[in-house]
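Every protein chain of the complex appears in place save one, which is left out.
Chains: A and B, in written order; residue numbering restarts at 1 for each.
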Amino acid sequence: MNASSSVLPSRWERFRDSYLLYSFKRDIVAQISLVVFIALVAVAVLAPWLSPMNPYDLAQIDILSSELPPFWIDGSDAQYLLGTDAQGRDMLSTILYGARVSLMIGFGAVALQALIGVCFGLLAGYLGGRIDAFLMRLADIQLSFSTLMVAIIVGALVKAIFGGATFSAYAVPLLILIIGLAEWPQYARTVRASVLAEKNKEYVDAARVMGLRSKRIMFRHVLPNTLSPIFVISTVQIANAIISEAALSFLGLGMPETHPSLGSLIKAGFDYIQSGSWWITLIPGAVLIVLVLSINLLGDWLRDVMNPRLYKG
Amino acid sequence: MALLEVNHLDVRFALRLSEVHALRDVNFTLERGERLGIVGESGAGKSVAAFSLLNLIAKPGFIAGGEVRFDGKQLNGMSERALRKVRGNRISMIFQDPMMTLNPVLSIGEQMLECLKAHRRISSKKARAIALDKLRQVQIPSPETRLDQYPHELSGGMRQRIIIAIALLLDPDIIVADEPTTALDVTIQAEIMALLLELCEKYNVGLILITHDLGVVSQVTQRMLVMYAGRVIEQGPTREIINDPQHPYTQGLINALPQMATPGEKLNQIRGSMPSLSNLPSGCAFHPRCDFIKRADGTQRPACTQQVPAFVTSGNCKVACHMVAELLDKEANDEARLKETNP
């Protein structure tokens, strides 16, 4: 409020005094979640350098050392900290690589969702009228198909037309596309709702009176003011996308076992639970849960900090 | 003893980065049936003063010192249960936005009856009769049908009349009205104010009117307080303050009104703006905007920037201003000297 003092606070000082940092410092859950999330992302990104072996490299795999238990169980091999799976791959390495794939698909799909959803939401909210009606009906139709259904149809079609080998080769971009397309209405609705609220504010009128074109008003004036709800739903959406991918992989419609994500690891190990090799499925499962939980808890905190009313337009 | 006494009231808000002192050393009294205006601009603390009377300040605000005495009993520090017997019953409030008091999903009748039954043991039939009578008093046409209507079916002016009727429902001793007509149009405002004034006089109800509008205060109240940055800076009979304001801020406020200047000429503005409560200037909080921190002969008056001014009595008014204090001292000295020279 005190604008008359001439010393301008630096960006760092502003951040230091901000409510964001203040509430973060007081929220132990958010702190732990952030640490866990960053740690998981870091090891996933650095997987090629951290992991003891490369699970994609068939030459390093020894089928004789398959189904070895983790280190705390009798019969383990010190070389394989978390044991090995049915094909003799080191679990630790596959999990690191798998988390990498899962995160890549999660972030990629959310980026695509956000791109489509934000553009459609802005257009619908700002221009209104027929465009609004058309885009929102499109969103309704999209939402009436569940993500899994879209994925099953598209996946099955691609496999049928181009064959399983092509599907495996392009699995990551395909999954990003499928999950991205299936969930854009979430963004579109949230953005539209906050655009409708912002559109009636006088600064938008002022921009129109100035003579600015609609495109510039939408992207330069309205969009920056709808960022906080976008930010909040992004966290939820990343978690959702990772879960969707895991579900698809579990159903055999996602990542192939030669190039596993957390979901396909769980699926691969599922068959061996009966034979006592529970670690092949439970350890990746636990990693998935921790990853998704940390993202969701961060999202919860962010939603409380940022405008809570704009969430879920 | 006055009906309501506020002594050294001190209210603070514990914020994240600092503690804000919203009210400092506020003192005033209200006699039975008296009408008092509290005037100030946004951020002066006038609404906080009203809310703290009934201990209605929400967290992070709290009463840090002083007392509010009503009918001999201290209200702050009273249990919530005991306070409820005073709130709405003996002291009622009218807010700026009628929808703050009216529940949108209950009909007018339900709300009025609920209020009556919460404080008195009476039959529904009798409560309904009282409600109808109050609606008639606030001159609402066809009151029977209004009882079954919902707040959204009524116009702004009508809602505010209903609020007044609810405020009068339990025959309170005092009505605290926080900017009751600010959201309304001029013609409706005039009617509501006239109605409030009429009813207060008729039933000998005390009124504390909080407003930024000097015109309204001058028409309705008998005494007034002027607030600035959390302190009362001038208080006294309304007419005297309006006609002959002593404090430079009150003077500035009155002189800034368009009606005080010749049409088309420059208005007499006060420069600068109200300081933020978390960053008050030293000494008199008004000194950076004041034209009188220098004496007529051009010398600086150091007290203005160093010392918080105490109240001095000037006629029937009390003023917190070093300049006024100095002038009064000088007058007294001159008088004393005059008496010495010709006894």
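By definition in this document, contacts are C-beta pairs under 8 Å (C-beta built on N, C-alpha and C of every residue); 3 or more make two chains touch, one makes a residue touch a chain.
We adopt the following convention: contacts and distances are computed from a predicted model.
Between the names "ATP-binding cassette domain-containing protein", "NADH-quinone oxidoreductase subunit C", "Sarcosine oxidase subunit beta" or "RNA polymerase sigma factor", the one given in UniProt for the chain missing from this structure view is "ATP-binding cassette domain-containing protein".
From the options B:D148, B:D185, B:D291 or B:E335, the residue with contact to the unseen chain in the full assembly is B:D185. Listed residues B:L207, B:L253, B:L277 or B:C317: the one in touch with the omitted chain is B:L253. From the set A:S66, A:S168, A:N225 or A:N296, the residue in touch with the chain omitted from the display is A:N225, counting the whole complex.
The chain that is not drawn here is touched, among residues B:M158, B:L225 or B:I293, by B:M158. Taking the whole complex into account, chain B touches the unshown chain at residues 41-42, 155, 157-158, 185-191, 193-194, 212-216, 218-219, 239, 242, 252-254, 256-259, 261-271, 273-274.
One chain of the complex is left out; on chain A, the residues touching it are 1, 3-4, 6, 8, 133, 201-203, 205-214, 221, 224-225.
What we mean here is this: only the chains that are shown with their structure count from here on.
Across the complex, chain B is touched by residues 1-2, 17, 19, 22 of chain A.
Remark: chain B residues 16-17, 276, 278-279 touch chain A in the complex.
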